[in-house]
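I'd like to ask some things about the structure below.
In this view, the complex is presented without one of its protein chains, the others remaining in place.
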Amino acid sequence: MRRFPNLVAAVAAVVLLAGCGSGAATPAPSEGGPQSAGGSGDTLVVYTNSNGEGRGDWLTAKAAEAGFKIEIVGAGGADATNKLIAEKNNPIADVAFGLNNMYFSQIKNEGALEAYQPSWAGDVDKELGDGETYWPLVKQAILLGYNSDKFSKDAAPKDWTDLWTKDAFKSRYERVTGLGTATAQLVFAGILSRYRDDSGDLGVSDEGWKQVEQYFQNGSPAVAKTDLFARIASGEVDMGQMPSSIIADREKSFKVNVETVIPSVGVPLAVEQVALVKGSKKKEQAQKFIDWFGSAETQGQFAKQFNSMPVNKGAQAQANPEVVDFFADLKQQDIDWDFVQENMGAWVEKIELEYMT
Amino acid sequence: MIRLDNIEVTFGDFTAIPQLDLHVRPGEFFTLLGPSGCGKTTALRTLAGFIQPAKGTVRVDGKDVTRLPSDKRQVGMVFQNYALFPSMSVWENIAFGLRVRKEKPTDSDRLVRDIARRVDLSDEQLSKNVAELSGGQQQRVAVARALVLRPKILLLDEPLSNLDAKLRHQLRQQLKDLQSEFGITTVYVTHDQDEALAMSDRVAVFNKGVVEQVGTPQEIYDHSATEFVCNFIGDSSALTPEFVAEVNRLSGAQLSTDASSYLRVEKASLAAPAEGGTAVGLPGTVVSRTYHGLHSRYVVRSHGADVRLLVREDGGAHPQPGTEATVYLQPGHVLQYHPASGSALRNQDEAVALP
Partner (left out) sequence: MTGTPVRGMVRSPFVLVVGAVLTWFIAAFLVWPNINVLIATFFPDGSFSGRAAEKLFSSQRAMKALGNSFLLAVALSVTVNLVGIFIVLMTHYFRIRGSRILFLGYASTFIYGGIVLAAGYKFIYGDKGIVTSLLVKVFPGMDAGWFSGFFAVLAVMTFATTTNHMLFVANALKGIDYQTIEAAKNLGASTWTILRRIVLPMLKPTLFAVTILSFLTGLGALSAPQVLGGRDFQTITPMILTFTNSPTSRDLAALLAVILGLATMVMLSVMSRLEKGGTYFSVSKVSSELQKQEITNPVANAAVHAVAYVLFAVYTLPVVLIILYSFADGAAIQTGQLSLGNLTLDNYVRVLTQQSGLRPFIVSVVYSALAALIAVGGLLFVARLLQKYRNWVAAAFEYLLHIPWILPSALLALGLIISYDHPNPLVGGAVLTGTTVILLIAFVTVKIPFTLRMLKASFASVNSSLEEAATIMGAKTLYVFRRILLPLVLPAAAAVTALNFNSLLDDYDTAIFLAHPLVQPLGLVIKANTDGAEGTEGIANTFVYTVLLMVITGLTMYFVYGRSRRRTGRKRLPGSPSVPGTAGQALPGAPAPGEDDAARPAAAVR
């Protein structure tokens, strides 16, 4: 019977601890201890899907040096998008970054973004963003990579469609088991865009849907919590989709050699963007932050630190030259993003319901 | 019929029964009586085969069953709370043992109905769930369940202890009747001396794991072998040495004044016995009187002893508390025990021999 008071005491102690601990545990972002309601004070709340692998901590520290107090809220691309849309009547975030154009155009359509032209707008290719509300930061190529120890360049596939049309690759490539991730959606954007047919189902010809069907029928399903590179290392599969930024790092971790395929139509590019959230109570501060974050200097440091491909021309000098060269040679696939954005939800649904076996 | 020889029972470091010898005769209603924790239930469970003795042998009908499991000893048991299976009907409860023995269903049914009739359970009751029965009916089911297997011995573990007084009296009779009807050797455990005296052929009085006395109800009552038995059975007053000395002085008896001395309530009176004889009267003061309808209970203080006694309520005048009264008793009714060993002093020699 005496257990209950103990429990209460324990909770009380924890509450007190939390009160004291918050200041001490997080010296950088919230010196003043926990704030009770709203993103009050002058802390900027930043939503991103790009806070993993130390990026969030790095950015928070760098921003503090530049005089910005920021609090990063990390969430997957889809979650962050849903959150921004759900909160549009009373936004909590001030800035969002890291989401690609598909997500941002969705958020923009819901009226949750504020137009702003950053000071560095002239240093980036406007085409990569919408030139109005969201602005490009980092380029990411969505690639088909293969185990180069097993396949020579000649023997390797030349395009995604080879995977299911040539017997040598059947069951040797990893195919996705869900379309929740941005990377997977971009792969399908790249494939389905080629078969655009306004009279077809969801703007795609029957031939296009057949490709999707073949993709799922002939691939080896991805395994939850097992990285593609781990499967390549163990010989389970030999190829699959991968965003460009991770390749070098994982080749090292899993001790495999991977080469990428550049199809003749080009490669779909995902471009991570930054935008001002409509209704921010610290608009001015948020704009200054965006100016700082997208600047050649900050993006250059970011690129150096995380091996990314900055869009800002001034930043490219600081980026890893190999990365810059890779993107310089890369042929970008011409994708009508408005068409893709308009249909992606329905495509995902159709694929999930009809093709994923 | 049943012999327990040199039994010792231990639970870890604790010795529940240091040494026990018992002999139960065929057809006898034998009671193990004692306060809680005295080892009587342990003795019964040893007999039933639920407890393995550390030493000694258990014999049933001359056969050593010490190492046999419960169901091979041909003993039936009725538990303190009857331990009826709540998930089964009355019929299934009684038939349980038969079904375990793989009796033919038709035979089982005949045997169940036969035993049910003998313990006064109707066919309608047989199909009921045991939870729907009254306490008395549950007891009959428990007895029927034990007897349907035709055991040689019936063991009853305080079956009346959880019932209210009226039902207890009623079921006491019911049990006794069932026992006489079946004529089965029965070992009964109780802490209630009334029950023990009323039902038993013979009683074994337990104290701290040891049997203090075995005898017929009359023997243990009239000739309690130890001070414990004397105190546990019946109702007696402790006498002071001064009181005993006064008895000796008045009667010329040679009771020991060093022994523990007791007098049963019914052996003292406020009126001089008609025959006179050896009775002596000691003057005292009435301390209290409690009216009980049929009789009143008195406490009279005399020579330092509070003597309790019963006076029949016959409408006559009675002394009131505070008034003088004389307590009459026969010296021969004074029960005396060795103050150290607690064993009864049987004769004057023993009394004289006391230090």
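Letters A and B mark the chains in the order given here, with residues in each chain numbered from 1 onward.
Going forward, contacts are C-beta pairs under 8 Å (C-beta built on N, C-alpha and C of every residue); 3 or more make two chains touch, one makes a residue touch a chain.
Quick caveat, the model's predicted, so the values are computed rather than measured.
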Among B:4, B:22, B:48 or B:345, residue touching the chain not depicted: B:48
Residue, one of A:131, A:221 or A:314, that touches the chain absent here: A:221
Residue of B:138, B:213, B:226 or B:302 touching the missing chain in the full complex: B:138
Hidden partner chain, touching residue among B:30, B:82 or B:206: B:82
Touch list for chain B against the chain that is not drawn: 48-50, 69-71, 75-77, 79-88, 96-97, 100-101, 130-131, 138, 145-146, 149, 162
Interface with the unshown chain - residue positions in chain A: 1, 3-4, 6-8, 10-11, 14-15, 17-18, 21-22, 25-26, 28-30, 34-39, 43, 45, 51-54, 56-57, 60-61, 71, 73-76, 78-79, 82-83, 85-90, 92-93, 106, 177-181, 183, 221, 223-227, 229-230, 233-234, 243, 246, 249-250, 253-255, 345-346, 348-349, 352-357
